[in-house]
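Shown next, in structure tokens, is the structure this report addresses.
Of the protein chains in this complex, all but one are displayed in their positions.
Going by the order they are written in, the chains are A and B; count residues from 1 in each one.
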Amino acid sequence: MNKWIRLMVILMPFWFLPACSSALSLPAAAYVNLDQRVPLPTPVNSAVVPLRVAVAAVISPQGTVESYTQLLETLQSRLNRPVELVQRRTYLEINDLLEQGQVDVAFVCTSAYIAGHEKFGMELLVAPQVNGETVYYSLLLVPNDSVANDLADLRGKVFAFTDPISLSGRMYPTYLVRQQGSTPEEFFGRIFFTYSHDQAILAVANKVADGAAVDSLVYEFFLAREATIGQKTRVIHRSPPFGIPPVVVNPALRPQMKLELQNFFLSLHQDLQGQAALRAIGVDRFVPIEDSAYQSVRELLSDLNATR
Amino acid sequence: MKIPPSLQAIFRRFWDIAGGVSVRSKILGIVLGLVLLLGLGITVQVRQALTRTMAAQLAEQSVSVARDLAARSTDLILLNDLFALHRLLQETKANNQNVAYAFLLDTQGQVLASTYGESFPKDLLAANPIEPTEHHRTLILATNQGYVWDTAVPILQGQVGVARVGLSDATLRTTLATITNQLLLTTALVSLIGITAATFLTWILTRPILDLAQAAQAVAKGDFTQRVKRWANDEIGLLATAFNQMVSELEKADEIRREREILRRQLLEKVIVTQEDERKRIARELHDSTSQTLTSLIMGLKVMEGSCADLQTQLQARELRQIAIQTLEEVHDLAMQLRPRLLDDLGLQAALERLVKEWQVRHRIAIDLMYHVTQERLPDVVETALYRIIQEALTNVARHAQARNVSVLIEQRGDELVAVVEDDGIGFDISKITIGDGAQAHLGLAGMQERAALLGGTITIESEVGRGTSIYIQLPIPKAVEDETENYDFARR
Partner (left out) sequence: MKPKTTILLADDHAVLRAGLRLLLSQEPHLQVVGEAESGIETLRLAEELQPDLVLLDISMPGLNGLEAIGMLRKRAPKARILILTMHDDVHYLRQALQNGASGYVLKKAADVELLSAIQAVMQGEIYVHSSMTRNLLEDILPPSQSTDLEQWDLLSEREKEVLRLVAYGYTAQEIADQLGLSVKTIETYRARGMEKLGLSSRAALVRFALSKGIISAE
């Protein structure tokens, strides 16, 4: 009997160990009670309302940030007012923002302008000039080693669109397909949307798509930065010139602001800082522009709509 | 190095207690102690190692999850796709069981989206501030739910915001607990095995040792036939063999001792017998020749006295006759003392009565004899021995006791003879008997005891200083007269 008692005593430390098993000791930087919650504060409107500049999803969001940061910083310092970059996944969203007055000024795609102008009176502010022109093209791209030479060769293949209302990235190729007497859904083996031109280029370069239609400005800009793209892709078709994607403002913008902005853009090329900013986005300078520059596109689009 | 006495005392006390437990307990204690020590040691070590490893892993993981989140959320934040952001956060949480929380901050440090939904832990935001230039920053936060590895990663160099991910230590703790329990269980199991093994080992060791102890005890009591079994060819087996040898030697020595004892007894018998024979011979001589001759002389002188005319010669003859008579008396007494004829002729009772009477007269001490034995005559050896013993006892009483009354009792009790010589003298201290107050008394008593022992009897002495002495003699009576075969035989004429 005595022996068992002694045994118990000896084994006593054991009983305490499981309790210790969960005891950890680590060097903690601070103590936080995760169950003490507070409702998230609603964003305080800063005293100063920033100027909201939207950039359409022509290239990837990060790419847009990269390219436009300098410009926006210049604008910010020029206006002496905080400038906010706004991006959305689709062109339509930007249009909506403009319409709702949630964005002041935007870089939009041509087709977006046309739709917006028609819908709520989107106003032109300025237009970029690239290579001395205020036009751009839709390019049909195929992988470099592809045997396709024009759209007809891409029948039954995988095709990449960009944004649903993109002129160069969707509308124009659809128009071409229509002219073949088909619809993209029938004509191509598979279609998908990349929502940005540089993604479409990459898709072709990496042979994810057999073909894509992209904004020529983007393509050239891409080529300038990434020479290998040129080795991996080939242009098999070039569209007729389209009016270059403009810079627009919402119609409710104060005329004073509109004027200031206009002056800013138009005089941007005049100093080094501005030139650097322009280079970053691949633009020579900004020039005034009239609505009539987009008439050809308008007609093309209505053609497209008519044959739907 | 001198150890302070208090410490020494503690050591001694410890050793008393520790040394006193059984071998089994000792072995058990050691085995158990070692197993437990090992088990606990391993457990602690493993826990520590595991904690370190898993902590490092969690830290790494938190960084990787945060960076992944940062990368994947970049476009979504830029595009302000809040729904997708939420989905992304949920996915992040769902894909990794360790994720406690994940949230995204904008460039102002406001929460864009978090896994906590509408409310947010108060102190969490500020807990891990990060600079846009840093690659990432991992901190360990102590929370009410345990430890959390919180990593902050700037999104697009801080231009878009910050991604924060917190990994909890839940799995770490669970794993740790599981491992600990397993190890402890194993330790307990091994302990049990250890106990079994120790018990078995003890049994193997102590069985032969206990055997030996038992055998040794038996040998101590005089049993030299003890031999122990040799259980194994180990040190204990050696001991067993040595023990057996020792007992064999003891047995032999005992044999020799016995034989010597027998020889001694025989020698003693012989001595006594010879002594008695000698006495008898001398007594007989004195009685037969010397007395007779003296008697003759007396008679002759009487005649001469009567027939002599000369008065001078007459007187001379008378004087000579007186001398002769006195001499005869002395010779008679001497013969009597040496060996009373009475004993042979008429038996013990007569001899004792004579002895007692003479003794009483000689020493002027009252002596009361009670002889009550139904048997007519007892065997020679018994009668002689008893006579001599009582003679010796009375001599001692006369010499030392200073008694006033003496009582001699001989009676039969069952098949043994009981004699008691009792005096009311000064007595003596029995315990001092071995020291020996003079070789004489000691030898006398020893002689009595030997005589009794030769016949298979005993002598018991009870004495108290001032109260007198009692000597109890106890002799077994042989069944038939034919039993007395040995040398101890004074044949009656």
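The rule we apply is simple: contacts are C-beta pairs under 8 Å (C-beta built on N, C-alpha and C of every residue); 3 or more make two chains touch, one makes a residue touch a chain.
Predicted, not measured: the structure shown is a model, and the values here were computed from it.
Chemist: Among the chains you can see, which ones touch the chain that has been omitted?
Modeler: B
Chemist: Can you work out which residue in B:72, B:93, B:280 or B:302 touches the chain that's missing from view?
Modeler: B:302
Chemist: Where the complex has a chain not shown, which of B:47, B:137 or B:287 is the residue touching it?
Modeler: Among B:47, B:137 or B:287, only B:287 touches the chain that is not shown.
Chemist: In the full complex, which of B:328, B:397 or B:445 touches the chain missing from this view?
Modeler: B:328
Chemist: Where does subunit B touch the missing chain, residue by residue?
Modeler: Interface with the chain not displayed, on the subunit B side: 287-289, 291-293, 295-303, 306-307, 321, 325, 328-329, 332, 341-342, 345-346, 350, 353-354, 368-370, 372, 374, 405-409, 411-414, 418-420, 422, 460, 462, 467, 470, 472, 493.
Operating definition for what follows: only the chains that are shown with their structure count from here on.
Chemist: I'd like to verify one number: the distance from the centre of subunit A to the centre of subunit B, where each centre is the average of its C-alpha atoms, in whole angstrom.
Modeler: Computed from C-alpha means, the inter-chain centre distance equals 102 Å.
Chemist: In the complex formed with subunit B, which residues of subunit A make contact?
Modeler: Checking each residue of subunit A against subunit B gives 3, 7, 10-11, 13-14, 17-18, 20-22, 24, 26-41, 43, 57, 60-62, 64-65, 69, 85-89.
Chemist: Going by the contact rule set out above, which residues of subunit B touch subunit A in the complex?
Modeler: Those residues of subunit B that touch subunit A are 25, 29, 32-33, 36, 40, 43, 47, 51, 55, 74-75, 78-81, 100-101, 108, 110-111, 114, 116, 118-124, 127-128, 139-148, 156, 159-160, 169, 172-173, 176-177, 180-181, 184, 187-188, 191.
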